[in-house]
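With one protein chain held back, the other chains of the complex are shown just where they sit.
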Amino acid sequence: MIDIERIRADFPLLDREVRDGKRLVYLDTGATSQKPRQVIEAERHFYEHTNAAVHRGAHAVAEEATEAYEAARTAVAEFVGAEFDELVWAKNATEGLNLVAYGFLNATLNARMGRSSAGEEQFVLAEGDEIVVTELEHHANLVPWQELAAKTGAQLRWIGVTDEGRLNPDDFDVIGEKTRILAFTHASNVTGAITPVEEIVRRAQAAGAFTVLDACQSAAHLPVDLHQLGVDFAAFSGHKMLAPTGIGALYGRRELLEALPPFLTGGSMVELVTMESTSFMPPPQRFEAGTQMVAQAAGFHAAVDYLSEVGMEAFAAHEQKLTQRLLDGIAEVPGVRVLGPQDAHDRLAVVAFEVEGVHPHDVGQVLDDAGIAVRVGHHCAQPVHRRLGVHASARASAGVHTTEAEIDAFIEGLHRVRSFFGAAEGRS
Amino acid sequence: MIDIERIRADFPLLDREVRDGKRLVYLDTGATSQKPRQVIEAERHFYEHTNAAVHRGAHAVAEEATEAYEAARTAVAEFVGAEFDELVWAKNATEGLNLVAYGFLNATLNARMGRSSAGEEQFVLAEGDEIVVTELEHHANLVPWQELAAKTGAQLRWIGVTDEGRLNPDDFDVIGEKTRILAFTHASNVTGAITPVEEIVRRAQAAGAFTVLDACQSAAHLPVDLHQLGVDFAAFSGHKMLAPTGIGALYGRRELLEALPPFLTGGSMVELVTMESTSFMPPPQRFEAGTQMVAQAAGFHAAVDYLSEVGMEAFAAHEQKLTQRLLDGIAEVPGVRVLGPQDAHDRLAVVAFEVEGVHPHDVGQVLDDAGIAVRVGHHCAQPVHRRLGVHASARASAGVHTTEAEIDAFIEGLHRVRSFFGAAEGRS
Amino acid sequence: MADAMEQLYQQVILDHSRARSGEGELESAHGSSFQVNPTCGDECTVQVRLEGGKLETVAWAGRGCSISQASLSIMHEMLDGEHLQRADELGDLFRELMHGRGKELAAAKQEDLEDLSAFTGVAKYPARIKCALLGWAALKDALAQARA
Partner (left out) sequence: MADAMEQLYQQVILDHSRARSGEGELESAHGSSFQVNPTCGDECTVQVRLEGGKLETVAWAGRGCSISQASLSIMHEMLDGEHLQRADELGDLFRELMHGRGKELAAAKQEDLEDLSAFTGVAKYPARIKCALLGWAALKDALAQARA
């Protein structure tokens, strides 16, 4: 059990009023999380006491900055079940996924130009090779693979989605001999469905394909152990898990990071540089060109400490209760359809829905007028919307500070949406 | 004239003590700047009041976040003499420079695969094309071009450096018909030399080459007007100019950004996405994939407001006095050689030097023991060090809060370095 | 229900969003423009035929929220068969209104907006301005093509 009132007291923004004095009900954690004061304070403390260039200076403050930065790496890596040198900082999950895709592209181009480094060949793509994604993906885990395929001549294939909004197991057979990369989400930011990772990893391994996991939603809401999941790469964003904006991470199995060619190049990722050529550092530094988001790493450290103290199991259990209440509540509102599984099993508290006859923008507007913040649009996942027969949806998503009373307020808001637009139509 | 005591009061970290109670003398602004409380406060305020997903939500807080984010873009663009839609956020200058280099790479690959978009052809590189850089470059403005050349078959050429640490005008002739890209720094982070941008841009334009300016050091210390300079692209980092870590910017002329293919792909930079293909948004959004460093943008806004209030002209004049004092002081210390111009003309308060017979690490250590923070190493610019006959150096660099007394303390520290290692040698 | 919502969703907007005017496709358009609102994937196509300095026909197709649909529908009612100059002026006026943060324009201008003045409240909601203007961006683009 988590002490929700104590937790809420840690989140300054929840005290806000919106729209002429209405108390904010923040149900948009799926887009970005609010920050506890411990995280805000960690960043402030860094700037006021520890700010200096990392891995570059020998003076006292630079030493402390470097220690704070690397301690953060260790803490975040541990939080997701990885070793510290398997974790590369990125500005967000999107960059992490692009890093992997560009790693394959660069390996392919290096091979063509006869300049491959040891171990790079495993990432070279050729025509006939296949990259498999899913129809459930966020654009961040789809478009980079489309681009990679188009630039290398590889073929993009995908696993479809059931009417319930889950990956369709019948389609797992697209994973086959030709599959070189399998990129898939751990949990959908639209349907909330949690993916059976083990099954997919097993198939990918049998096919000899690399696995790339989008852990954006999962790392923020579930206990995640990447070593246990056995994926090759995984990406997630700090801002979705109580950490500052501007930081995310890419996990890669050590042997793979060691062989993957660099992506961004510049300072702090090189060994010897002449005008003619350059040698690169080992990972994780090889993938961290230029001055990094150091204060944000300190904030990310505070965020995973906070989550660990709450306890990810307890947090997930709390959210599951909220999911159930959300689904039950919505079921009582006529004319509202949930896009995604109808029960809380293997599902996050991320609930997208459509209100019959009312466009999601208008749904969101009337909720907002009551202080209830939900997201409207396609949530950066157009294909799954299209698959489920809509172009956009409204989405309520809960966080560690969400109460049952807030869910009830949201449901009440849904009734109001219906009556507002219904009444105007002369329907009620 | 700037009121230095009032400014110092704004920088909390300057109150720090290091190494058992010594007052910190921070002379490492060239690596990263300290932050005034106005910047720290802007970020905190964002998290406590305005934090939400940008360009994605319709609720009240998301609206405010979007406004704060775009207002920051306008302010930073204006600060460097650009229009708001010519400014793309990046995590640091390094990413900004990579964005341009990968833009050329992607244009080239798209052409090979027959999938160019309108206007992209101007960025296509072929064998025989030349990319010109300089020997003065930071690795961030060298390695991305080495990689681009190696992957496209273009040839890398460069402008050399004089004994004084300035670009050698005799070498400007490498800019010629074959030059497609000319990437150069506005000011060296080693020698402090300021580049005659007009002359170089004139030659590049005559040759029909694109110009890419590394404005990292200049934007932080001089009034910069990119439209007036006439460059095509320019990159700079927030953390060097009082802003938070984790944010930088790329400037591009509007017509060029409109034609440049995307670099990172994912959410928020797309228009229509199907499983098969994707269309992209216009700039600047096209280059901003995924959730951005929003709180850091708010901090960057506060930073340029702060700098504008101090006044960049006044700031630069203050620094020029410090430069003179640094150079004069060093000239009095026997056995110390400055790497760079010996007078304060066309030069920043970034002074690298070597102490005869003492390795820079050891120089830095003894200074640090007295509370004086300088940088030691190659400062991510190995070629210019090699050119000037050393492998590494120590570097003192001033900021808006640096006093003449601090310069004097540093000079005293240099004497101590000499006597410490000299005494141990039995020389003094 | 709060006044704010009634101010935003004026009856004329709700009416037009349901009984939409001018939906359809032209056989042979002089100009045609497709626009997307990337936040929600809402889209519209506006087609125009010109004749002797007039916007002989304007037609549209698309999907979107009540604001965007009503805006397109009113556009059709106000401009179909009108002088091109009126089309240009009205577009500029409407853009001015939408960037006014919810303030009314000068009385004469506000009157000139006719039914479009119902959108005054929309300009208070920055995220919705794009919805209101989507069709007008398409119209502007289609007209530019038709005249080119």
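By written order: A, B and C. Residues from 1 in each chain.
Following the convention adopted for this analysis, a residue touches a chain if its C-beta (ideal position, glycine included) is under 8 Å from a C-beta of that chain, and two chains touch if they have at least 3 such contacts.
For clarity, every value in this text was computed on a predicted model and none was experimentally measured.
Asks: With touch defined as in the header, list the contact partners of the absent chain among those displayed.
Replies: Its contacts among the visible chains are A, B.
Asks: Among A:67, A:170 or A:225, which one is in touch with the chain left out?
Replies: A:67
Asks: Just to verify: which one of A:16, A:35, A:55 or A:359 makes contact with the chain not shown?
Replies: Per the contact definition at the top, the residue touching the missing chain is A:55.
Asks: Which residue, B:5, B:20 or B:127, contacts the hidden chain when the whole complex is considered?
Replies: Checking the options B:5, B:20 or B:127, the one contacting the hidden chain is B:20.
Asks: Which one, A:270, A:366 or A:392, makes contact with the chain that was left out?
Replies: Of the candidates A:270, A:366 or A:392, A:270 is in touch with the missing chain.
Asks: I need the residue numbers on chain A that touch the omitted chain, in ascending order.
Replies: These residues touch the chain not displayed: 55-58, 62-63, 66-67, 268, 270-272, 281, 285.
Asks: For chain B, which residues reach the chain that was dropped from this view?
Replies: Touch with the absent chain occurs at residues 19-20, 359-362, 365-366, 369-370, 376-378, 382, 385, 391-392, 416, 419-421, 424-425.
Criterion: only the chains that are shown with their structure count from here on.
Asks: Could you quickly compare B-C and A-C and let me know which has more C-beta contacts?
Replies: A-C
Asks: Looking at C-alpha means, what's the farthest chain from chain B?
Replies: So the chain farthest away from chain B turns out to be C.
Asks: Quick one: report the Å distance separating chain A from chain B, using the average Cα coordinate of each chain.
Replies: Here chain A and chain B have centroids separated by 30 Å.
Asks: Can you check how far apart chain B and chain C are, centre to centre, with Cα atoms defining each centre and the answer in Å?
Replies: Spacing between the chain centres: roughly 45 Å.
Asks: What whole-Å value do you get for the distance between chain A and chain C if each is reduced to the mean of its CA atoms?
Replies: 37
Asks: In chain A, what residues contact two or more other chains?
Replies: 19, 361, 365, 376-377, 382
Asks: Please set out, as single numbers or ranges, the residues of chain C touching at least two other chains.
Replies: 39, 41, 125, 128
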